[in-house]
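With one protein chain removed, the remaining protein chains of the complex are shown where they sit.
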Amino acid sequence: MKHLDEYRDAAASQSLITDIRARATRPWVLMDVCGGQTHNLVRYGIERELADCVELIHGPGCPVCVTATELIDFAVALALRPNTIVASFGDMLRVPGSSQSLMQARERGGRIQIVYSPLDALALARQHPNAEIVFLAVGFETTAPATALAVIQATKLSLNNFSIVPAHVRVLPAMETIMRMPDNRVEGFLAAGHVCCITGFEAYQPFASRFRVPIVITGFEPIDLLRGILKTVELLETGQAIVKNQYSRTVQRQGNLAAQSIIDQVYEVDDRDWRGFGTISGGGYRLRAEYSLMNARQKFADVLPPKGRGDVDCRGADVMSGKIKPKQCPAFATTCTPQSPLGAPMVSSEGACAAYYRFEPLPIKVPS
Amino acid sequence: MCLGVPGRVVRWINRESNFAKAEVEFSGVRREIHMACVTDANLGDYVIVHAGIAICLVDEVEAEQTLAELKSLGENSDETP
């Protein structure tokens, strides 16, 4: 596939790895912000390959992992509500709520339809005019235009049986939260490429200066990741706390203006409770008042659950802020596995714990 | 997060802003993709698709430049033992 296969080339990867080794004079601590990056860093063995010269911390960039328990509980309650269908991305189905996941709710008769796109949920609303269709709108800035577009289209089409649970989160406030933690270890960021497709990276420069941390906009394929790491190491070695774009084939400085205006039309910035992190100021989007008819929180306020109690045994926040590696969590692969997860990072395919469990279940000796 | 896959725009279906749609091809399979964020895409252009909508155009010039850099990198490191 064009624009994909070129960036999985083995020989080029090897020379990038050689370059990174040559450049790094000490083991720098880099955070990959996006779960998709985590997934591929582990899947392609890049993390292990570079273990001697770069320490990679897997940031909070998995919206599935940081969606508050209370929102899962709400979705579960909606799925069990008569005449209601919850439409969701496949990612959310196995995430534990405070008592059950959507998957478990489905086993108990809850109506849940997996969709590939929020806009497919509109088709569902048209097919079932007598049922309520509620879309669980999770995701970072990357996904917000799609759900906003669904809201706009539903309004234009007067689909009164469609609504969303607004659960979008914003990535920069989370990066800031991590930098402000007293025991923060992050020395450089691989910023999330597809988020930046939408937002651009103008806001990153003041951030980089304020926290004296280099930020490199990074893609997802092995070569993209290695180029991002190499650039970050170069910036660190030369003491430059600036922003560089290593994903220039898709990301422009000002981002996608059309996408931003679609988000703006429907959402406004709001504080948001992040699972494991607590409330992050400006950490999410809420629906604008004009669209309150599409807001499931208002429409179905009668089934809104009490605030979740949080995950008692899960150290997900420590993992996502880089304090510990998944394997350092006492529950990892013992009481917490993908079959019976204690926290969301073990269940989401992008979650750091699941990525380690999937791709690095055991230490590997290099075969002779 | 944010799985984004490059696909080629093969046919416009609707160019009306919020309802813009095109057929986009991903390695032998096509799907209708919402195009409200890239209404200026031409046939043959590549877009990055996430959750059923195109979130940006792929800049061919930048892509070529990156690939050229990679090539020269390979050549340089061939010289170093």
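Think of it as A and B in the order they're written, each chain with its own count starting at 1.
One rule holds for everything that comes next: a contact is a pair of C-beta atoms (placed from the backbone, for glycine too) under 8 Å apart; a residue touches a chain by one contact, two chains touch by 3 or more.
The criterion applied here is as follows: contacts and distances are computed from a predicted model.
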Leaving aside the chains on screen, match the unshown one to its UniProt name from "Flavin-binding monooxygenase", "Hydrogenase expression/formation protein HypE", "Mannose-1-phosphate guanyltransferase" or "Sugar ABC transporter permease".
"Hydrogenase expression/formation protein HypE"
Residue among A:V64, A:A148, A:I178 or A:I229 that touches the chain left out of view:
A:V64
Tell me which residue among A:L30, A:L80, A:V115 or A:L159 touches the hidden chain in the full complex.
A:V115
Would you mind spotting which of A:R21, A:R81, A:H128 or A:R358 touches the chain that isn't drawn?
A:R358
Per the whole complex, from A:T69, A:T143, A:N184 or A:T232 the residue touching the absent chain is A:T143
Missing-chain contacts on chain A, rising order, are 1, 4, 8-10, 13-14, 17, 35-36, 43-46, 48-49, 62-64, 89-91, 93-94, 113-116, 120, 123, 139, 143, 222, 338-339, 348-350, 357-367
Residue-wise, where is chain B in contact with the chain that is not depicted?
1-3, 5, 7, 23, 25-32, 49-51
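Assume only the chains that are shown with their structure count from here on.
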Distance from chain B to chain A - Cα centre to Cα centre, in angstrom:
21
Help me check something: in the complex, which residues belonging to chain B touch chain A?
1-6, 8, 18-19, 26-27, 34, 36-39, 46, 48, 50-53, 55-60, 62-63, 65-67, 70, 73-74, 76-78, 80
Which residues, counting only chain A, touch chain B once they are in their complex?
1-4, 6, 9, 11-12, 15-16, 18-19, 34-36, 61-64, 89, 116-120, 139-140, 142-143, 145-146, 149, 152-153, 156, 192-195, 197-198, 220, 223, 227, 248-252, 256, 258-259, 262, 350
